[in-house]
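Dumping the structure here so I can ask a few things about it.
Note that this complex is displayed minus one protein chain, with the remaining chains in position.
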């Protein structure tokens, strides 16, 4: 045979080039309409005075100047910061304690499994059901658990209105108890991946439990802790479901965070434009945190080329 | 007593103390639903919601059975949609080459971490424009878009684990790539599909916010939205007996289900953060 022509460099036929897009099309369409479009619309709305009259007018930066002169703003920012930072640190601390206890001290014991299963329950049961428990404990009437105990012990003569005195504390407590499990799972897995030999070696060297924890376990947890910190922080800054169910931001605005404030401005007071401007601030904060989060990851190792060439 | 048993005892004491609120919570649900705390007597009065519509302190709600049906239909629909969309998407991200794949992956990752809820005001208006407010379609679309990035990410992890040998073998054995996906890869990632189904179901089962925001007819609610009407009242006067009774009826099936599938929860959350 006489093949003198050089075989041209292989080009994928058009049909095969398009093929993968069919797989991601439904997803891409949903993302476009319900994520990209709302993102653009949020920005657009924040420059209008859209309200219940549904006749939006372009108002430039007016919403933003209003946000920064809003007399509620300092308190709300303060609430957001307190809520996020306290929830984060308490839930991290407990996730750490529980995972070290179950994966190191009680490793392989049935009790460890029981503790873990129990701790996961608050995050499994629907939020609506979960919050009723906290509402009951801190109920302001004499029907509430703490009030009942205090009355029976004779410490207080009148029921204490916990939700007006310590609303933020209750909100944080309820939030923390249900978020601990998320961090606990990741930390447990990380501790579980420490080879048993390392502990053995440490014991042979006469290391104390304290130095095993400080020198072997904690260094392993550096990355998972970082991961949990940022991802939970993003969640705490932006989500307001527990607050809404527990206090709805009250009393007054004591437990109103920035994102809940945006929601209330839009859906309770129908100041949609202003609400969008406030939520845009939350969007920006979340976005910065997300980017920070992404910086921690190595994308290239996540994305491997196909090993079949069509 | 040796130091090691002392240590174990100490650990158990602390752990029991920490876990006490959760145990108390579980016990309370059962007691509150079945006991009148003022008289201290057991009764099943709170469970009368099975036979008659709920009415309490100004809140009137429809009979529970249609709501249960709504909940099941909604939850299974969500599972179906999320599986049907996330599996092909994850497959493409994991195993196909296409232009823009890397940027799309980055975008997916960004979406997974980015709280879509911050965009809810604009989302609401888009639904208004599409005439989808107060429809299940609207709730479904928003809910699915919110949770899909996470599901795709988990599924991609499962597809990444499928050895290439298997797909090569299928191709040599006469499959096109699509056939190989259907006949060989999907059966291979079945545990992953099971896992995301469980997650989707739980997410949908507990969804109350979107119903509060987007559904105005009480007879279209699901159990979560139904309960939230009783939990978030203006006057804060709560009928705990009724709420816990409904809550128990609502939660018990998934708690039982959870106890049997708890291993999945440990595994899949891991899958999501493997490269940490």
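So that you can tell them apart, the chains are marked A and B in the order they are listed, and the count of residues begins at 1 in each.
Throughout what follows, a contact is a pair of C-beta atoms (placed from the backbone, for glycine too) under 8 Å apart; a residue touches a chain by one contact, two chains touch by 3 or more.
Just so we're on the same page, contacts and distances are computed from a predicted model.
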Among "Cytochrome c oxidase subunit 1", "ABC transporter domain-containing protein", "ATP-binding cassette domain-containing protein" or "Putative aldouronate transport system permease protein", go ahead and choose the protein name stored in UniProt for the chain not displayed. "ABC transporter domain-containing protein"
I'm checking contacts with the chain that's been left out. Which of B:83, B:175 or B:255 qualifies? B:175
On subunit B, the omitted chain is touched by residues 163, 165-166, 168-176, 179, 184, 187-188, 190
Mind listing the subunit A residues that contact the chain we can't see here? 1, 3, 6-10, 305, 307-309
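One rule holds for everything that comes next: only the chains that are shown with their structure count from here on.
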Mind listing the subunit A positions that touch subunit B in their complex? 17, 19-21, 23-24, 26-27, 30-31, 33-35, 37-42, 45, 94, 97-98, 101-102, 105-106, 111, 115-122, 124-129, 131-133, 135-136, 139-141, 143, 145, 163, 177, 182, 185-186, 188-190, 209, 223-224, 226-227, 231, 234-235, 238-239, 241, 244-245, 248, 259, 262-263, 266-267, 272, 275-276, 279, 282-283, 286-287, 290-291, 293-294, 297-299, 301-310
Which residues of subunit B touch subunit A once you look at their complex with the stated criterion? 7-8, 11-12, 14-15, 18-19, 21-23, 25-26, 28-29, 32, 37, 84-86, 88-89, 91-93, 95-99, 101-102, 104-107, 109-111, 113-126, 141-142, 144-146, 148-149, 152, 160, 164, 167-168, 171, 177, 202, 205-206, 208-209, 213, 223-224, 227-228, 231-232, 236-238, 240, 243-244, 247, 250-251, 254-255, 258-259, 262, 265-266, 269-270, 273, 275-276
